[in-house]
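Yeah, one chain of the complex is gone here, protein chain that is, but the others are all in their spots.
All chains are identified by letter, namely A, B, C and D, in their written order; residue positions are counted from 1 within each chain.
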Amino acid sequence: SAPAGNEDEIRIGVNYELSGGVASYGQSSVDGIELAIKQINEAGGVDGKKITLVKYDNKSEPAEATTLANKLMTQDNVVAVIGPATSGAFKSQIPVAEQNKIPVASGSATADDVTVDASGVKEYAFRICFSDSYQGTAMANFALNNLSKEKAVVIMDSSSDYGKGLADNFIKTFEEGGGTIVAHESYVSKDTDFNAILTSIRGQDFDVIFIPGYYEEAGLIINQARAQGIDVPIIGADGFDSPELVNLAGADALNDVYFSNHYSSLDKDPIVVQFIEDFKKEYDREPDAFNALGYDVAKFVVDGISRAEKLDGESVKEALESTTNFEGVTGSFSIDENHNAIKAIKVIELQNGVQESVITAGQ
Amino acid sequence: MEGLLQQIVNGITLGSIYALMALGYTMVYGIIRLINFAHADIYMIGAYVGYYCMSFFGLGFLPSLIIAMFICTLLGIIIEKIAYRPLRNATRISVLITAIGVSLFLEYGTMFFVTANVRTYPEMTGLLARTIKMGNIVISMQQILLVSITIVLMILLQFIVKTTRIGKAMRAVSMDKDAAELMGINVDSTISFTFGLGSALAGAAGVLVGVYYNSINPLMGMVPGLKAFIAAVFGGIGIIPGAMIGGYFIGAVEVLVAGYGNSMYRDAVVFGILILVLIVKPSGLLGKNTREKV
Amino acid sequence: MLEINNIDVHYGVIHALKGVSLKVNEGEIVVLIGANGAGKTTTLRTISGLKMPTGGTVLLNGADITNMSAQQRVKMGLSHVPEGRRIFAGLTVLENLELGAYLRRDKHEISKDLDMVYQRFPILRERRRQMAGTLSGGEQQMLAIGRALMSRPNILFLDEPSMGLAPLLVQEIFNIIQDINKAGTTVLLVEQNANMALQIADRAYVMETGSIVISGTGSELMKSDDIKKAYLGG
Amino acid sequence: MSILKVNKITKSFGGLTAVSKASLELEKGELLGLIGPNGAGKTTLFNLLTGIYVPDSGAINLFREGEEVALHGLRPHNICKAGLARTFQNIRLFKDLTVLENVRIAMNKNIKYGFIPSFFHLPSYRWEEKQSIDDSIELLKIFNLDDKKDELAKNLPYGEQRHLEIARALATNPKLLLLDEPAAGMNPAETENLTKIIGEIREEFDLTILLIEHDMSLVMKICERIYVLDHGMVIANGTPEEIRSNKRVIEAYLGEDINDA
Partner (left out) sequence: MKKLIGLGLTYAIVQILIMTNAITGYLQATLVTICINIILAVSLNLITGFTGQFSLGHAGFMSIGAYVCALITMRVPTVYGFILGVLLGALAAALVGCLVGLPTLRLRGDYLAIATLGMSEIIRIIFLNMEITNGAAGLNGIPQFVNWTWLFTFTVGTVLVISNFIKSAHGRACISIREDEIAAEAMGINTIKYKVVSFTIGAFCAGIAGALYASYFYFLKPDLFGFLKSVDVLVIVVLGGLGSISGSILAAILLALISSYLQSFPEIRMILYSLTLIAIMIFRPQGLMGSKEISLSVFSKWASGLKSKRGRV
């Protein structure tokens, strides 16, 4: 019934949040993906076959993501699906992937149980970003050990699974390591005014703030915190990574800010340098984490396809499983038995709005 | 004590933003009984116009504010003409759906051109960058500006609606369009005027918020829009001082809950209080509970 | 002064007026009577521009105003007391009256007229700060008439002005109509109280299901047996 | 035997006392007129009787089969169930429903089946529905509205809307019927027809009727007794002849020559 794939093209599904609440993450990821595929096709594609993207908008709704996954896998005959960006939507397409035996990969679904849960490994699900527990734990250790802080305030994005996942893991590790959580505040995505929270913590005794959330709000929190005279170190995770962070917070406010990331623009790694240059040329702006992760996940999937024995979902899945030392913009990684990417965390220090140093924390 | 004073400053600032937007909702609602969902998006457009004025054309704050207000006025009038006027005699709920359509159109139309990513206003310099410190209490010039512009605009509005001819016409049109026409009132231009005025306020709010928070995106109107609308209802929709009180009230509750209670339940408390107030006063704080005469 | 020719009006599929023509000369009181649903109200609404005809023309002082909006017609000196009163329920009595004078700027004269209205309807003065929507039915009717007078019209349309009024006031309304007519206002009156209406009418038209069926002077019609039977009772 | 006793009820709006210590009494089966200048408080009195307003003070008692029911403080639907029905000065039909539906809604209080039969259209539903349709059509016949039963109420001519309002009120099976200016907006011929109908239904349904009207030709013709209200107070009560010649009434309401009206 469905149109059979053209002989000299390879179809990959793109199932992203292009509208709705988290459209900005979806759109950024897709920018990265499209750049990667463009480059691959310009370089001749895979075995002479061009890659075609079949792109849909899941409206930031998990049910829509499920429906579209069905469409991609049963009607559009894709060999793999990239996306969605958020864990919830990604999870809800995994059962469809397992049914149709088509691998799905996300660049940014960070929840722990995305690829593996109590019932075992999700055979067809892959991701190339850090998991929440990995990053949350790393940042708790960083605060305890590298910064020697033990009284933390957590200001969490309670509306995203990312924020919640990071916060839970950070708190657990931080407390186990002897630290105390002085206050646990929360906000919701798209908030702009954090003064009330900041005023209320201002009177308390703490020496570090952890903000599990994205740069849109984190930038404003940092700005408003510094304006209210709160000058303790502020730490976060890869959600901070965006060229907009400095504009949102203001360079003067971006002092003593640390966040974990996959790569750093200080990195002189030629892959990174090349990516930043290409991206700027294509889109006329600096890339952020979603751009880079989108770029990598596309390359990662194509790499799998190119190594697959046959052009079907099962073979591609097997090829993806055996990925080792993949050289991406977001670091070099291998896929472990839980279908997670094993890669080093880099902690970036910001002073006066610029990257001051990079600390590599490994696994 | 200092903490409380600072929280009051926070609350007044936040409340001003809600109040400024609520005024626009209330005016439009007052005249055509429409919850103008697109109002929040006109606010967003205002913020973007201000952004482009400042960062691409290098204009100062005041010229940017005026240009944004002007463009939003036009936009408001055009929207009314194209989308709402054909529905003059339709049920209110179908106009509401149209308004939702217009709102989505503005959001995603903007997103198409500028992407979903946040943009940041250029940093303010000079007077607008100053802050005043009194002990531990910090007040920025931007906050003072925001609050004073809001109050001036609201007094102006109240004056227009209560005492001028056009204000009288607005109130007549809101009650009975045919009868207003029979008084010699030009109904179409009165409605256009109201939309224009409301949209100008939204535009002003957009720029002020852009300057103050420094962060704008195509969906930025949704949440404050909803809250501003709630503020308008809280105060008694259609009543200008009501919108003002509602705005400040919601600002204050949010700040107090976030500051002294559990920030997770901030919005829930706001809604809870709203429902309680409505149960006690079914047409809002200042609304007259007039039952239809039989 | 006013002339309508061959007017057709539709409400959706209902053909409410079928080629209605009538004429009102300067200084006249013309009465329009007819059974319920005959199209009297529709005729008035068409003349004042609240309803657009599907055919025919409306001429005022020789000018074609068929496509003019109601509000422009009001500027030409026309005033209409609509069926169902249509007062501004949420405004006070005083504000309603002030709106009647919306197009006028002669403050002094306006306050004179206000006094005149209060004199005619003392209850309105008592209730001037009350919300118009809470007035009794008859009080609302007085307000609607008073409001129309506030514009000092050249030509006044009244749609069943005596409806819901106490007998004393019905008499008063007809006196008022005659008074303002003597003062120079032309009047087109729709009434169910045909007896009294025909008594003061210079000329009258009778409508039936969307058409004018009879016309003549007031006294002529009062003598007609058909009319007596159909509209005057007994 | 009286059917309704109103004892010194008062209702104020802000500073305005719309009904002031008004007392009246209705005998079973009589047709009573209520007249008075505009704004005298007649409609307000109706609103108090039917529970739309709650009286500030005073009592309203209905006598039914020897029982005395206090109506003040009851919600309107309970007052309706107790046996009072009304029409409105400004017609309040269910405009977008058909003539038949208007009447059937008013018959709802006879319906005995519960929610479950209504969900599944069980036999009890079918039987009672059929019954209510038949009854409604019977009722419409009296007003010659049966052949317009599927017409939307708002499309009826004004006079027929008035008739339908009365029919709808009758459908609630009242003991006492309150009519608020039923002849307003009707020409003399139509008023005559209405007069006839009122007389007929009164016989047929064994009704007591209280009627507000400014059309003296109707009032004087059919009312057995008349109450006159002014400024919220009862200023006179008596037979039409007595009222016609009452000085105060002439001054406040009727004017000198009412014979013309």
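The rule we apply is simple: a contact is a pair of C-beta atoms (placed from the backbone, for glycine too) under 8 Å apart; a residue touches a chain by one contact, two chains touch by 3 or more.
Treat the numbers as computed from the prediction; the structure is a model and nothing was measured.
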Where the missing chain makes contact, among the chains that are shown: A, B, D
Contact residue for the chain not shown (choose from D:27, D:56, D:96 or D:200): D:96
Interface residues of subunit D (partner: the chain not displayed): 50-52, 75-77, 80-81, 85-86, 88, 92-97, 101, 104-106, 108-109, 111, 113, 115, 117-121, 125, 128-129, 132, 168-169, 171-172
Touching residues on subunit A - with respect to the absent chain: 1-2, 18-21, 55-57, 61-63, 66-68, 70-71, 73-75, 87-88, 91-92, 94-96, 99-100, 111, 113, 117, 119, 157-161, 163-165
Touch residues of subunit B, complete complex, unshown partner: 29, 33, 35, 83, 86-87, 90-91, 93-98, 100-105, 107-109, 111-112, 226, 229-230, 233, 237, 264-265, 267-268, 271-272, 274-275, 278-279, 282-284, 292, 294
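Operating definition for what follows: only the chains that are shown with their structure count from here on.
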Interface with more contacting C-beta pairs, comparing B-C to B-D: B-C
Geometric centre distance via CA averages, subunit D-subunit B, whole Å: 48
Inter-centroid spacing, subunit B versus subunit A (mean Cα positions, whole Å): 35
Between subunit A and subunit C, centroid-to-centroid distance (C-alpha), Å: 73
Of all residues in subunit A, the ones touching two or more other chains: none
Junction residues of subunit D - those touching two or more other chains: 43, 89-90
Subunit B residues touching subunit A - in the complex, by the definition given at the top: 3, 6-7, 10-11, 13-14, 108, 111, 115-120, 123, 131, 136, 138, 140, 209, 213-215, 217, 219-220, 222-224, 254-256, 258-260, 263-264, 267
Parts of subunit B lying in touch with subunit C, wherever the complex brings them together: 165, 168-169, 171-172, 174-176, 178-187, 290, 292-293
Touching residues (chain side subunit C, partner subunit B) in the complex: 48-50, 69-71, 74-75, 79-80, 82, 86-91, 95, 98-100, 102-103, 131, 133-135, 147, 151
